[in-house]
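First the structure, in the form of structure tokens, and then the observations on it.
Note that one protein chain is taken out, while the other chains of the complex remain in position.
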Amino acid sequence: MKKIALAVGLVSLSIIAFAQKSSTDSIAEYRQMLQDGNPADLFEAKGEGLWTQKRGPKNASLEKCDLGKGPGVFKGVWVELPRFFADTGRVQDLESRLLTCMQELQGFDAQEIANTPFGRGEQSNVTALATWIAAESKGMKLNLPQAHIEERKMYEVGKRLFFMRGGSHDFACATCHAQDDKRIRLQDLPNITKNPGAGNGFGAWPAYRVSNGQMWGAQLRLNDCYRQQRFPYPIFGSDATIALGVYMGVNGKGGATVAPAIKR
Amino acid sequence: MADPMRIRAQAAGDKATIRVLMSHEMESGQRKDGNGKTIPAWHIQDVTATLNGKTVMTAEWGPAVSKNPFLQFTIKGAKAGDKVGITWKDNKGDTRSDEATVT
Partner (left out) sequence: MQSKFLLPLAAAAVCFLTACSTPLPSSADLDKLTKEIIARSFRAQGQAQLDRVNPDEDNLLCAQADQSGTTIDEKLAAAIEARNMQTIKPPADGKFLGDYKEGEKIAQSGSGKTWTDKADAANGGNCYNCHQISKEELSYGNLGPSLYNYGKMRGVANPNSAESKPIVEYTWGKINNPRAYNACSSMPRFGHKGVLTEMQIKHLMALLLDPASPVNK
């Protein structure tokens, strides 16, 4: 009698254990298995090559590009962006700063690249460069500067944009990203108003999206957010996108980064 | 020539683990575009791995392999300093070869 009771007990325990593994757990497991062999590596390799390659009308490389820590410095710059740049008098994020360097050093037309759709022409090169530069800060903690008044103003603007409701559906960023433990369908949503959500969210892009096989920088991630919020199109490298980057990055201060990450 | 592969080759004991990331669209030939036309198949068909010039693995891939494929396998007897070569050929006749040294 005892033996049967024990066997029944074990069987029911294993049934409970099986039922406990939720859909979100299984998806997390699947993503963990994909970490090795992240196709973002391919874009990283491409970006690394583009940094030193002489290109554009001026036939120059990007090796003198100042991304915030001095000309040519690429290690550790990504965790301090967006930040204020004296030469342009603007707070800039990585992708808009790359456009500045591609124009000033290589002679490309920054406006033209900004107007090029994602994934085409020089835009795909910007994405590759952004992927590589993010990788050069891999594992470092977010540490955006707020010393300059322009940086602090942009944080405040970013906060207002984050909570602004609009579009046909009255969505704000905050509608989905201002509470803990929320998800859309089975996609977990980081709470971007504070850590760890802000660090996890902001610190994961650029990322490779398995579902469409595309490499997405932070600009494209924000672009698609706004599209699904039913807003009009955010211009590439616009102040609104940069302000949001400041808001998210400052909220994520001290958070460890995982970019370039792999996503669904 | 197509975009380069990323190859990592690590020796542990009497074998080496090879990890390869290939850059390829891998169009299955079964998808249709917005106008209903079938997107033509464009994918890797043959993969060859060599160790110091000698073929150690061959593979035939079909439409089920996904975009930017990741391949992992082990080579018995490979040690640090050996050269691993990977070559792929697709159904359009395009090909790519890359090499890495086992660490």
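Which chain is which? They are A and B, in the order written, and residues in each are numbered from 1.
The definition used in the following text is that contacts are C-beta pairs under 8 Å (C-beta built on N, C-alpha and C of every residue); 3 or more make two chains touch, one makes a residue touch a chain.
Here the structure is a predicted model, which is why all the values come from computation and not from measurement.
Trainee: Checking the contacts here: which visible chains does the omitted one touch?
Mentor: Answer for the hidden chain's contacts among shown chains: A.
Trainee: Could you tell me which of A:157, A:215, A:248 or A:262 touches the chain that is not displayed?
Mentor: The missing chain is touched by A:157.
Trainee: Touching the absent chain in the whole complex: find that residue among A:60, A:172 or A:256.
Mentor: Of all options in A:60, A:172 or A:256, contact with the hidden chain holds for A:172.
Trainee: Which subunit A residues would touch the chain omitted from the figure, given the whole complex?
Mentor: Answer for subunit A: residues 23, 147-150, 152-153, 156-157, 159-172, 174-176, 178, 181-186, 227-228, 230-235, 238-241, 243 touch the chain left out.
One rule holds for everything that comes next: only the chains that are shown with their structure count from here on.
Trainee: Spell out the part of subunit B that touches subunit A in their complex, as residue ranges.
Mentor: Interface residues on the subunit B side: 3-4, 6, 19, 21, 23, 25, 66-68, 70, 72.
Trainee: For subunit A, which residues count as touching subunit B in their complex?
Mentor: Its residues touching subunit B are 36-39, 41-42, 45-46, 213.
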